[in-house]
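For this depiction, one protein chain was excluded, whereas all remaining protein chains were kept in their positions.
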Amino acid sequence: MKKLVNDPKNVVNEAVAGFGAAHADLVRVSTDPIFIVRKDAPVAGKVGIVSGGGSGHEPMHGGFVGPGMLDAAVPGAVFTSPTPDPILAATKAVDGGAGVLHIVKNYTGDVLNFETAADLAAADGVEVRSVLVNDDVAVKDSLYTAGRRGVAGTVLVEKIAGAAADRGDDLESVALVAERVIGQVRSMGVALTPCVVPHAGQPSFTLAEDEIEIGIGIHGEPGRERIKLEPADAIVDRLLGPILDDIPFVAGDKVLLFVNGMGGTPQVELYIVFRRAAEVLAERGIEVTRTLVGNFTTSLEMQGMSITVLKLDDELTTLWDAPVQTAALRWGR
Amino acid sequence: MKKLVNDPKNVVNEAVAGFGAAHADLVRVSTDPIFIVRKDAPVAGKVGIVSGGGSGHEPMHGGFVGPGMLDAAVPGAVFTSPTPDPILAATKAVDGGAGVLHIVKNYTGDVLNFETAADLAAADGVEVRSVLVNDDVAVKDSLYTAGRRGVAGTVLVEKIAGAAADRGDDLESVALVAERVIGQVRSMGVALTPCVVPHAGQPSFTLAEDEIEIGIGIHGEPGRERIKLEPADAIVDRLLGPILDDIPFVAGDKVLLFVNGMGGTPQVELYIVFRRAAEVLAERGIEVTRTLVGNFTTSLEMQGMSITVLKLDDELTTLWDAPVQTAALRWGR
Amino acid sequence: MNLGATWAKAWIRNSADVMSEHRIELIDLDREIGDGDHGENMDRGFQAVLAKLDAVPAEAGPGDVLKMVATTLISTVGGAAGPLYGTAFLKAAIAIADKTDLDGAALVTLLTAARDGIVLRGKAESGDKTMVDAWTPAVDAAGAAQAAGADDLAILRAAADAAEAGALATEPLVAHKGRASYLGERAIGHRDPGAQSSALLLRAAADTAAEA
Partner (left out) sequence: MNLGATWAKAWIRNSADVMSEHRIELIDLDREIGDGDHGENMDRGFQAVLAKLDAVPAEAGPGDVLKMVATTLISTVGGAAGPLYGTAFLKAAIAIADKTDLDGAALVTLLTAARDGIVLRGKAESGDKTMVDAWTPAVDAAGAAQAAGADDLAILRAAADAAEAGALATEPLVAHKGRASYLGERAIGHRDPGAQSSALLLRAAADTAAEA
């Protein structure tokens, strides 16, 4: 394992300290417990938005803290949901009196820890609502699984909920918008190489020199199936099929097309993927009206990508376009 | 070699097409010859700014095309400087009557091809000035080398020159600002793993499981020396030493600190690096007043990073802060 | 033999050692069908517990020890295992809150409360390929041993044996809860890491009793 780290146990501490130093214009960082809040938190009268989860998916979530998006991000250990303490502390730190929304990705650990924190916050008089992101169509949403995972679609939920809070929506309304996005966003990913969790020091899985993993999660969890490497266009088709069939997306829909890098894939490849994905959507009569390309929901140095499609309407489009000022996503100010 | 590509010969074509489709709000793309211009080019009365070089360093340069930065980017084949034709075509496409600045990284191929294009443009009546970026202190600037290479410092030159052109400076003044940045910016990088050029299909170099390459270039050219892996802090110190001693940077200086990912390194590691770099600068009494962290000048999927330090003054700071609206760098609008 | 706060502390101290020793093994199990952090999570949590163990007052009962373990695990482990083990120890602590020494019945109560806590939080059923598949057989075996008049050590040994067998028996299963459930058939042939760490904990309990 070759990594730019000191003691593997300090990866999150040191990275968060570095993040705070690099973005002192946007955020403040708490070191014990560890969380990141926007500099001017709490914003009086505004719904606070908190997200979090294991580290290793950067820029998610710390990179999304700032006006127009998250009020706080709570990074756990690498690939490990944070404990309730920092979630609770972050929740209190961003409560401006209008309540706090928790945006939680659907993993057992995230659900349980956020649940505990929400209970504790409620006991301390902070109103909390939670939404559960579960956009990954690679996983069957059945009684016999932990349900679909939350992956890159989370970025879109956070941006749009953030904009709703920013324009002054109340907690219930912000939660409803977030849930509307969750209902209309679907994703699926592929891995070409595994990632190495610093404390593990070994790849999370192994793939032969000609194998790829279709339906990969963002924690190096194995995916749906392992197949031989194919041309980029064929891989895109494999991911888009299940995504588009799921809601389904149909001719006439306007969508946001998001190609997300898993961390180790060069940008040229992401744009080759985007090109084909846009082509497929055009063939199906689905109109791409907004786009996002880049490393937003990563899995350390994993090579691969995911495709996310969000069905847009006028309101969601307006909220997507609204100003945002964070380390990783910024426009309009 | 596992990559999300179709035919390796079409990597640049397809990626540029995808880029154009994803960022149609910002850019137009020419396919023959290949170049990327801002959507509203040429901007009458504004100095046009063109940069370019081999592909594989994305988001550099296409990701920097837009108001406040580049008017055009000319991507060559992967790691191969573009030929004069597309440089000439891009130059003409962005000439708004106030002349065009070529920002060229100091590599023999880039210098020669931009030189020819500039001569041809001049013959066609377009006034062209060129500046040569050579920020890489890993290479000795002597009569016995091709001179220092242009690496991540190029991003800062492009941003600041772009802002100068945007505020209405004439060609001479924009070139002078660019040269001032070049005089005050220094960089050095490290690789943990090699990159694989798609048409080569093999790693550009090999490193043992415990080796890193100090002073790496951005084309997988071998670096200054190969050493055993060290903790991140020690590696940062190895890079910062030669950078700070070069100009030199001294106590009381205000600087922009830029930690650049080479493409395959996770963001957590970049922030661990940033943390230490900021600490070292603070120890030396050098004040970090602006920051940039992320994958901006990459080398395909190479793992590693470079550190860039730019000495700031009030004018350069104002130009850095000026609005910019590109796919990869955006603030203020 | 006398299973009071001293035993509880020794059990937890031994558990911390065991989690350190088996850190890589648990990581490896979790790499196969999860995300490769279970050993790190358990080790981090129990090291934090260890650091607080000496601060537990001398007059504390075993329930107080377990309560400290619960809150510490909750605030340091994270992931799925943190809340689940945290709840297990919390419910166990509450169930034996009034005891200073644990007899066989109290041990069965402790184990049952712990298992029920895990089920309450995680909603897993037997056969879902989770830590429940170690705990439920352990509770059943402890209950049967106690009903048959076994002594404390034998009860704990029965629990540990059953937990180990239960962990082993997760190997052929498809998972219905937790990360391994994403894998469908591909989880078959791999042991559940949480069931394995549960078996390690219960073996430490029995071994500690044997040393006493």
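All chains are identified by letter, namely A, B and C, in their written order; residue positions are counted from 1 within each chain.
Everything that follows uses one rule, which is that a residue touches a chain if its C-beta (ideal position, glycine included) is under 8 Å from a C-beta of that chain, and two chains touch if they have at least 3 such contacts.
None of the values given here were measured: they were computed from a predicted structure.
**Student:** Among the chains you can see, which ones touch the chain that has been omitted?
**Tutor:** The chain that is not shown is in contact with B.
**Student:** Given the contact definition stated above, which residue among B:96, B:222, B:242 or B:323 touches the chain not shown here?
**Tutor:** Reading the full complex, the residue touching the unseen chain is B:222.
**Student:** Given that one chain is not shown, which residue among B:40, B:85 or B:127 touches it?
**Tutor:** Of these options, the touching residue for the absent chain is B:85.
**Student:** Hey, which of B:197, B:255, B:281 or B:302 is the one touching the hidden chain?
**Tutor:** Missing-chain contact among the listed residues: B:197.
**Student:** Out of B:107, B:258, B:296 or B:320, which touches the unshown chain?
**Tutor:** B:107
**Student:** I need the residue numbers on chain B that touch the omitted chain, in ascending order.
**Tutor:** Residues of chain B in touch with the missing chain: 54, 76-85, 107-109, 112-113, 115-116, 138-140, 143-146, 149, 197, 199-200, 202, 204-205, 217, 219-223.
One rule holds in what follows: only the chains that are shown with their structure count from here on.
**Student:** What is the chain whose Cα centre is as far as it gets from that of chain B?
**Tutor:** Taking each chain's C-alpha mean as its centre, the farthest from chain B is C.
**Student:** Please report how many Å separate the Cα centroid of chain A from that of chain C, as a whole number.
**Tutor:** 32
**Student:** Go ahead and note the Å separation of the Cα centroids belonging to chain B and chain C.
**Tutor:** 54
**Student:** Please compute the C-alpha centroid of chain A, do the same for chain B, then give the distance between them in whole Å.
**Tutor:** Roughly 28 Å separates the two chain centres.
**Student:** Multi-chain contacts in chain C: which residues touch at least two other chains?
**Tutor:** Not one residue in chain C touches at least two other chains.
**Student:** Could you list which residues of chain B touch at least two other chains?
**Tutor:** none
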